[in-house]
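All protein chains but one are shown in place.
Up next is chain A:
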Amino acid sequence: MQSWKRKGRRKKKMEEVWKDMSSSIALHQDIPPTPSFCSFQHNVNSTTTTLGGVLSQDLLAGVSMDPFPLASLVADDPFSALSGAGFESSRKQLPDPRVDSRERRKKRMIKNRESAARSRARKQAYTNELENEVDRLLNENHMLKRQYEQLRLEMAAHNLITPCKRKLYRTLTAPF
């Protein structure tokens, strides 16, 4: 739905869209400028475009390095492409199978991230518990040993413990 009349009013929004695209995509892409674009993009530094009105990094990643197919598209109908950028990308979303698979991929990534987080939490909780147990048992052991030593000293002080002498004991008493 391209309209020459609307181009003027749309221009602001389109430029915003171009700015967004250039800022996000310039980081990822390295598309050399196409000759036919330069005259239309006086205030945009990078050159990107839309294909069928749907803008995505994935798409550009697939198409990017060769500027010529894009240039030919643009050369045919430059105004439609430009006005399409501002107009269509804001409207068209779901029926596109490419978008669906992207959504599914995103959902799977989120699920996987959550699962990984749960796994890490599980592992950490177990290790944490073991460490606590170890500390607790070491302390208990230490305390018990000290108590034991103290009791021994007290008992020895009261002469309740006699040194253990080897004695001879009768082990068997046979009737014969």
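Note that in this section a residue touches a chain if its C-beta (ideal position, glycine included) is under 8 Å from a C-beta of that chain, and two chains touch if they have at least 3 such contacts; residues count from 1.
The rule is short, and it goes like this: contacts and distances are computed from a predicted model.
Going by its UniProt record, the hidden chain of the complex is named "Flowering locus T" among "Ras-related GTP-binding protein A", "Flowering locus T", "Histidine-containing phosphotransfer protein" or "AP complex subunit beta". Although one chain is not drawn, the whole complex shows that of A:Ser101, A:Asn132 or A:Gln147 it is A:Asn132 that touches it. For chain A, the list of residues touching the undisplayed chain reads 111, 114-115, 118-119, 121-122, 124-126, 128-130, 132-133, 135-136.
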